[in-house]
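Pasting a structure below so you can have a look.
A protein chain is absent from this complex, but the other protein chains hold their places.
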Amino acid sequence: MNAPATKHFRTDKFDFWSFFFSGLTGLATLFILGILAAILVNVIYNGWNGLTWHFVSSIPKKDFFDAKTTGVLPMIIGTAFRVIVMTIFVIPVGVITAVYLTEYASNISIITRIIRAAVNNLAGVPSIVFGLFGLGFFINFVGKNMDNLLHNSSAVWGQPALIWASLTLAVMTLPVVIVATEESLKAIPPGLREASLALGATKLETIWRIVLPQALPGIMTGGILAVSRAAGEVAPILFTGVAYFMASLPGRLSDQFMDLGYHVFVLSTQSPNIEQTRPILYATVLVLLILTFALNIVAVIIRARVRKKLRAQS
Amino acid sequence: MAELFMPKLNVPEGKNSEHTALIEFADLSLYYGASKALKNISLTLGEKVVTAFIGPSGCGKSTLLRCLNRMNDLIDNVRIEGACKIGGHDIYAKDVDVIELRKRVGMVFQKSNPFPKSIYENVAYGLRLHGVKNKSELDGIVEKSLRSSALWEEVKDRLHTSALGLSGGQQQRLCIARAIAIKPEIILMDEPASALDPIATARIEDLILDLKKEFTIVIVTHNMQQAARISDQTAFFYIGELVEFGATSKIFTNPSQKRTEDYVSGRFG
Partner (left out) sequence: MEPLKKNNAPLGWMGIHRGHQARPVEWLAEKLIFLVSLSAIAMVLLIFLFVAREALPVFFGETNTALVQQIIPTAELDKHSDAEIQRYLELTPEQFKNMDKETLKTLMDVKIEALNDVPENFRNDPDAHVNTTDWKYLLKAHQWNGYDQPEYIWQPVGQIKKFNIIPLFVGTLKVTLIGLGFAVPLAVGAAIYVSQLARPRIRETVKPMIEMLSGIPSVVVGVFALIVMASVLQKIFGYQTRLNAFVAGIALGFAVIPVIFSIAEDALTSVPRAYTQAALALGASRWQTSWQIVLPAALPGVFAAAVLGFGRAIGETMIVLMVCSASVMSWNVFDSARSITTTIAAEMAEAVNGGPHYRILFMLGALLFAATFVSNMIGDFVIHRFKNKLEGKR
């Protein structure tokens, strides 16, 4: 080989297209990160001063636009309440479905494929359609029929209520739990299942004693992701349980409730004086953002912890 | 009483002719979907005998082994023809409870697969499954099993630490302890030492020779020396067919088939 040929291997020549292409895609990435940063900085900067203990812990009077007396305690409690009730429904159903899909079903069977397609579709249904479903099914069908049977047709369940909002959200977040659980079930080495079965364990015993303990971090992550998604959603609860204002905290499943996300919407669009409500609006947004992000971080921490524990001992 | 009706094994020049037959494959064929993975295997194995299945990869020796505790049931699309009998009972009969069968036919896998639990819990797992709750009884069986698998001295001070902290060879011996804790009658071993270093392998082999007093052992191996060292009988398989079966000494010194000779002398495989 002669000397000039080797020279081609050196990359000291400026390659315009390479520079242009990496630059453009890099800029796109930077721009997206910029958006994220802009939203976070904007919310924190404007919301920080309003975020006082008084604000977080007080129950507002009728006029919650008044910056001096207002608070968001009922909204925090309402959001937490609806999300907890949702979890009680969605986790068992989601986990059992994932167990069926990975442990029992054969991948080639038609029913499995239909279930998977349904899960995929459920994940893509617009949140407002879930709201309509909650109204049409839970309130107008289930609730009204419950009233006819149990309460002599007086309206107890056949109206917007916390339980209906929670159930609607449970249907909405079902795919999140299923997908996360399925992922963690698939990550368990098949050798463990074989070992248990070869010792004469039944399938159920194997799932209960070996598979599920191993999948716990994945299940928890799925649950927390579902919670964090549901906590920020407003559209599905609009017609199924949220209240513009309530003087008392929700205590029963048939109560309506106030909600952080909905409160953000109300403050930003229904305020009589936009400039005056801006500080409390931003403070409320900050509370909502902290809650949803904190949940995400908690998910990460729990996952790491449970994994460490599992590694060490049963 | 039943042993009166058991056929005597007809091993030409083996030392095991006094053993009763325990396992019998009768014209057994196995299909994965449309392809036939085992072709009309007929074979009788004696009780408390170590039988080695040898042959090149893909010859069906592991598949045949997994017929004995019906692990093949876990795979979709597997179909069986013919019979596979243990103690005279067809284990593929309709009324057979697979769980009960697997309690009696233990298995050790190629890759050691201890549960991510403590050493103690690994051994106690099968016992708990089968209803042993008494703590002192559990302790006793766990210790005995670990002693039988020659692991007790190494782990007695850390029974409650994770089994995943053990070395590869120790893990495999733990798996053996786990299998023998529930007192199966037959132990299946699917290349139990293939992932281990020579020293760990030697320990496993010693262990197998020891266990043979109490258990009937069927071992799949691709290590010819290993088969020669530990087994009483050897079966040689080639692409789903049983080529030759007989006393190990005969298979390795004076095989009657040309293919067997080629394989054991290392000419292919």
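Note that the chains take the letters A and B in the order they are written out, and that residue 1 is the start of every chain.
Rule of thumb we're sticking to: contacts are C-beta pairs under 8 Å (C-beta built on N, C-alpha and C of every residue); 3 or more make two chains touch, one makes a residue touch a chain.
Treat the numbers as computed from the prediction; the structure is a model and nothing was measured.
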| item | value |
| --- | --- |
| Which of A:125, A:187 or A:301 contacts the chain that the document leaves out | A:125 |
| Residue in contact with the excluded chain [from B:37, B:68, B:86 or B:179] | B:86 |
| Residue among A:97, A:166 or A:184 touching the omitted chain | A:97 |
| Candidates A:215, A:231, A:258 or A:280 - the one touching the absent chain | A:231 |
| Positions on subunit A contacted by the hidden chain, ascending | 15, 17-18, 21-22, 24-29, 31-33, 35-36, 38-39, 42-43, 92-93, 96-97, 99-101, 104-105, 114-115, 117-133, 135-137, 140-141, 171, 174-175, 178, 202-204, 228, 231-235, 238-239, 261-262, 264-265, 268-269, 278, 281-282, 285, 288-289, 292-293, 296 |
| Interface residues of subunit B (partner: the chain not displayed) | 1-3, 6, 20, 22, 47, 86-89, 91, 93-97, 99-101, 103-104, 130, 183, 185 |
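Throughout what follows, only the chains that are shown with their structure count from here on.
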| item | value |
| --- | --- |
| Chain centre separation in whole Å, for subunit B relative to subunit A (CA means) | 49 |
| Residues of subunit B defined as touching subunit A within the complex | 69, 71, 74, 76, 99-100, 102-104, 106-107, 109, 111, 113-118, 121, 125-126, 129-130, 160-162, 164, 175, 178-179, 182 |
| Interface residues, subunit A side, partner subunit B - complex | 106-108, 189, 191-192, 194-202, 205, 209-210, 214, 310-314 |
